[in-house]
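Here the complex is missing one protein chain, while the rest keep their positions.
Our next item is subunit A:
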Amino acid sequence: MRDRRRSRRPAALLAAAALAFGTAACGSGSGSARNDDPNTLEVWTRSNPDPAATYERVFAAFTKKTGIKIDYQPVINFDQQLQSRASTKDLPDVMINDTALMGSYQGQGLLKPIDPASIAGHDQITGKTWSSTVGIDGKHYGIPYSRQAQTLMIRKDWLQKLGLKAPTTWQEMLSVAKAFATEDPDGDGKADTYGMVVPGSAQNGYAAWWGASFLWQGGAQIIEPDGKGTYRAAMDSAAAVHTVTWMKDNLFCGDNGVTQPGALTAVTSTATNFQDGNAGMYMTGPYNIATFDTTPGKDKYEVVPAPAGPAGADVLADGENIYFGARTGKTKQEQALAAFLISPEGQKLAMTGKNQPVVRIPVNSTLDAAKVRDDARWSVVQKAYEDASQQFPNAPDFAPIKQDTADALNAIFTYCGGDVRSQLGELNETLAGDLKDQDLLT
């Protein structure tokens, strides 16, 4: 009995191995078939269904114009999907995703370098905007597509009811927030309103993304270039300690109701208090304008520049770049698509329509956001981007830096008894370690 059982094993292994080889061969065959068509580009964007509809319109116009087909994939968990595609060494041809990810992608070798001169219409993008796509080795790795800066969305009707003005400084913002929380601006007789919405979770680095504007306004930096191509961690500066202490004491550990309940575990998709009509301020990107026009309603809120801190009113600027996947072999078609996307026609298409716009501030300098949309609020955003904004440094792999900063900020805001200076000191050491991992530490 025992002998017989043992002798079955080879048969089983053989059968299994044969079947496995069969499927493996089929798998690779069908995978390459889709990408072999030279006239079809696989394009990925990180989009929900609503903005994806805008992209579809843009790509349809491109196909009509050039005959190049687009296999469009809106991907919500973009980076997870991209990592698994990278492991098969078969990337999408063109990707449109956040500016802050360029260093990370380039560091992994996922991107083709780009010569700006090879993109038709490249001269309509300003030198300053182009400079934001220069990688660590001095080459360009992305083509600017859309830019934005954070602004303050604030409930106009609540301000009027309480006889207040839109805040222009941190102090004013704090008093408005307290008034929103305590003086019943929605008039239902219940204490169910909050000052401002904060996506303060460390998940996906949200705390750092939202907190960056405050850091800039307080005169702090997360990492600083030293002019020699390397960086130093800067979160232990006096300005950083002062800023983070102010945020902690006033927004998270001060009076109840200044921020929405659950702020420290909220990500942007769960921080819906502004739409829900129970929070009065939200510092966020302009893509939300379309959403907020429906709820709470276009007449109920206004878009104003961010209140200034001790060092100014700079906000976080970010946006999307067009990236070409490494080793895809369809450079000509990719360049044609990029040229269309940055052309006035391509940009206008992506800025208008009934769905969420995918180009916020156009990178094409011949266009004006407020004029294209016939909406003066967009000039507030454009002005913030042009005059008072800073991006995350684009050359290093910023993903670990952002995540570590978010982890630390979230912890500082959670434990009200902690010592900010020593906690930021620890963060600074972690950041120095991140830079060292990339051989970028001064």
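The criterion applied here is as follows: contacts are C-beta pairs under 8 Å (C-beta built on N, C-alpha and C of every residue); 3 or more make two chains touch, one makes a residue touch a chain; residues count from 1.
We adopt the following convention: contacts and distances are computed from a predicted model.
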item: Name per UniProt, for the chain absent here [options: "Nitrogenase iron-iron protein delta chain", "Cell shape-determining protein MreC", "Sugar ABC transporter permease" or "Chemotaxis protein CheA"]; value: "Sugar ABC transporter permease"
item: Sole residue of A:N204, A:Q275, A:N288 or A:N355 that reaches the chain not shown, by the stated touch rule; value: A:N204
item: Full-complex contact with the absent chain, from A:P49, A:G109 or A:P310; value: A:G109
item: Which residue of A:V134, A:V267 or A:A290 touches the chain not shown here; value: A:V267
item: Missing-chain contacts mapped onto subunit A; value: 4, 7-8, 10-12, 14-16, 18-23, 25-26, 79-80, 83, 86-87, 89, 91, 104, 108-110, 192, 201-205, 261-265, 267, 270, 326-327, 397, 399-400, 403, 407, 410-411, 414-415
